[in-house]
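Missing here: one protein chain of the complex. Every other protein chain is in place.
Labels for the chains are A, B and C, by order of writing; each one numbers its residues from 1.
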Amino acid sequence: MNSADLQHLAEEEQQRQQQLNLRLFLCYSTPCLSAGADLVKVALDELIAGLDEKQRPDLDIVATGCMGPCSRGPLLRVVERNGSEKIFEKVTPESVREIIGSFLADRAPSVEPLPADFAFFSRQTLIALENNGWVDPEQIVHSIARGAYNSLAHVLHEMTSEQVCSEITRSGLRGRGGGGYPAGVKWELVRKAQAERKFVVANGDEGDPGAYMDRTIMESDPHRVLEGMAIAGYAVGAEQGYIYVRGEYPLAAARLAKAIKDAERHGLLGSRVLDSSFNFRVDLRVGAGAFVCGEETALMTSIMGRRGQPVPRPPYPAQSGLWGLPTLINNVETFASVAPIMRHGAEWFAGFGTEKSKGTKVFALCGEVVNSGLIEVQMGTSLRDIVFEIGGGLPDGGTFKAAQTGGPSGGCIPAQHLDTPVDYESLQALGSIMGSGGLIVMNETSCMPDVAKFFMDFCMDESCGKCVPCRVGTVEMYELLQRITNGSAMDEDLQTLEELCHVVQETSLCGLGMTAPNPVLNTLQYFRDEYLAHIRDNQCPAGVCRLDQIPLLKLPEHAEQLAIFKEEP
Amino acid sequence: MTKTPPNPPVTNEKSPHELKLQLLDKTLKKSQYQQDALIEVLHTAQETFGHLDEDILDYVSIQLKLPPSWVYGVATFYNFFSLEPQGDHVCVVCMGTACYVKGAGDIVARIEQEFDMKAGTTTTDNRLTLISARCLGNCSLAPMLTLDGSVLGKQTPDSTVAAVKEKISSSSVVGEETS
Amino acid sequence: MSVITLTINGELVSARSGQNLLEAIRDQGIKLPTLCYLDGLSTRGGCRLCLVDISGYPRLQTACTTTATEGMVVVTHNEKINRYRKMILELTFAERNHTCAVCVSNEHCELQTMAAELGMDHVRYDYLNPQLGIDISHEKYGVDHNRCILCLRCVRVCDEVEGAHTLDVRHRGINSRVITDLNRLWGESESCTECGKCVEVCPTGALFDKGMSVGEMKKKTNFLRRILDGREKNQWNR
Partner (left out) sequence: MNETLKKKRLATVWLGGCSGCHMSLLDIDEALIALVDRVDLVYGPLVDAKEYPEDVDICLVEGAVTNVENLELARHIRTNTRTVVSFGDCAVTGNVTSMRNRIPISDLLNAVYHEASAPIGVEALKVLPALLKKVIPLHQAIRVDLFLPGCPPGSERITAALNALLDETELDLQPHMRTFG
């Protein structure tokens, strides 16, 4: 396939779609499926089978990836020939019959669609997610009709690798995996590196609990990621790419595997991509359950089939990555932003966001919030807008206590900072991080020391064990948090905990250990009173902790609590 | 200790074990016996055999020409690989942040109490394996879990215990009929 | 061989180009602590004791994994680094059961010496007291996991020098353990060549010759540099 063929295929499919009377997009992602989207699909299929010969070909049902407001699933989008579009929430087999019936009969449905100005949608800016909910991820032609691989074709035939790198640099795109390292700088480094072979790696090992942006992108629009990787391959001079998917995401892996095969079959990946001299193969690697593999050096050891342990940096992967060769490694979401940048230009992308954080960011908004789901907003949107406008506030009259960002490497942002613009620098200044994009809203029933303990338990379990501060330090920090939350802590324990946090932060080998203390330090910063209430007053203000243990020094007065061998005479 | 693979089959009849080994061999061949395919091969082995016992690990180590301790080290580094057989039913409770703040801990505690077991183990009657997982990426369904692979969202301790009990009783009826 | 100059603790010194920073520092007669680094084995950066401050780097770096470069400005000791080293050592002691008084390597142990040298005279953290076994199934050697600090010198020497790769590590994090073959008893190992290099490079009493009583187990690591020079630099002409 060459560029003209690609163009032709896209136009053909676009025309076919425009001919249709009714196009039905049913969200077929995991949350909607578990809410009954499969039953809706059965009902839809039955309904259509029952239609007469004339009406049937005018209809199209597309099982799409995620549409966003997962808590309102199953979601159904209906697009009429005149382009008007309605989205229905919580559809059931019964309601879907009514909805479709009304459209076919050209009358107003008795089921109300979501309002056209629904803040959840209107406040978003879709770039990485622009195709989600519009394509069947298993039909490459759907993606092609929406412009997939067009940017690749343009890049291969019109641009030099140098130009591509400079475009990325000028766009201001930064790593979406959490670190926020300028993507252009990385690309440029790998491009300039002298080596016989180079690699491109997409990091889809999304391990932060409470984050599912990458899963959704890979499941809903896999070609977007592959195209981004191929453009990167061309830009840095790599002919081999790896996409590393978390083992917990079998559906994402399956869809990517199919997408790779389809793209190869269409000559969009493999040798002589789009009739150019550029070859690019992508291999899928499936993780096996280790959070640390989200760290880039650990991910690469895992790709090589070894224990996923990180290695000290420098040298950085751009100099010495897979098999010691220069390797470009970016997050899945970063790659998903590449094709639009190439299509619309760096200036267009840089027009979104703030001065230092350009473009948009995808968040998984969940926890105690009315509209939970996947959102994409401009960098710099305030936390208040995200939680109260897009998220619709807290359910059941709950009060906002904190928003957790950055998973086990991040922190809890309290109510007084709700107006903070969400970008890399601002969140860091608050002692949290952007992270991969998990955003969990907590109400007054969440206990902050308990939340810190939850994350420490996570880090302790996921520590690879290579370096001492992380391997042992996380366990010791967990023990101290355990004491605080069970009532046996003393004042000095808090000091020991803080000191330990700093040593683990500053001396650990990789990002996991360096950031493991963040949830503790950050909650100590904003919710110190809550820690003190546990220690000094034996009180858990949120009512979560049992506090039924006795501090060591008070034991002589409570000797009966001690385990001593008792035997009935 | 017996060594796998066994001798080439003398009859055309292949034992289930041999058939499974054939599946494994297919993956090995597909990966061209590259050592960096170890994790992929272990994935296939686990899917095929249910768990990774010593014979399988030894076989993989011989086929990929890797030291046995290397293979064992990799197999135990990753959570996905299980060296012990799992129970008839597997309940994986998500302990991601969203699920945790919405009470996943209570669900785990309740199952542990109800079935007298600890997370990460299998009941003595081998009916149920309970696993507490890191985020399964379905946070909008919090608290969520999977029971024999199917997703259950917005659970409570009661609803989960009921679902698990139903699974166990429905399969034991079948078991009694066939035995 | 080209020579580079760098500044260590305020003094202008020279080092070989491409030299490992830890070696370059030691060449100046400075005592830089480490437990996992051993000349002749690959570097690991796991014990974190050789952390130094290098100008221009945002964080402390392990000297053992850093290459000395022209113009580098390095500080090997200051109040913060000393304090962190002590704390890391405290964590190392808290992790397993290091009962020096009854250890085969008492008075000949690198960990014990290191604690004294760094002035680590007590451990503030909870001793984790894990339940760990001793494997004395091997005819000549034994392994006591209570004393293991997971420096993995044994694993590296077995793989890189002896070429047997009998040893590796199972599980991860705090549950990591050194294993032989498929987690079998050492005495049943099919790949072990019984060369004993692992015992000699072990910095503590975790690996020992059988029959040794308290304080009798002395290790010697000089063999390593000699056989490696013989091998790599062809110093031993045959």
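Operating definition for what follows: contacts are C-beta pairs under 8 Å (C-beta built on N, C-alpha and C of every residue); 3 or more make two chains touch, one makes a residue touch a chain.
It should be emphasised that the depicted structure is a prediction, and the values quoted were computed from it without experimental measurement.
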Considering all chains of the complex, which shown ones does the missing chain contact?
A, C
Contact with the hidden chain, among C:T5, C:S42, C:S55 or C:N129, goes to C:N129
For the chain left out of this view, which of C:C100, C:C192 or C:L207 touches it?
C:C100
Listed residues C:T65, C:Q112, C:S176 or C:T221, member touching the removed chain
C:Q112
Had the left-out chain been drawn, it would touch chain A at residues 552-553, 555-556, 559-560, 562-567, 569
Residues belonging to chain C that touch the chain removed from view:
93, 97-103, 106-107, 109, 112-113, 115-117, 119, 121-124, 126-127, 129-131, 215
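In this text, only the chains that are shown with their structure count from here on.
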A student comparing A-B to B-C should find more C-beta pairs in contact for A-B
Distance between chain centroids, defined by C-alpha means - chain A, chain C (Å):
39
Let me have the rounded angstrom distance from the C-alpha centre of chain A over to the C-alpha centre of chain B, please.
26
Could you check chain C for residues that touch two or more other chains and list them?
169, 171-172
Junction residues of chain A, two or more chains touched
290, 307, 462, 464
In the complex, chain A touches chain B at residues 30-31, 33-35, 70-71, 73, 206-212, 215, 246-249, 285-291, 302-308, 364, 366-368, 372-373, 404, 407, 438, 440, 442, 446, 451, 454-455, 458, 462, 464
Can you list the residues on chain A that touch chain C in the complex?
290, 292, 307, 311-312, 314, 460-469, 471-476, 479, 496, 499-500, 503, 506-509, 514
For the chain C and chain B complex, residues of the former touching the latter
159, 164-172, 179-183, 190-191
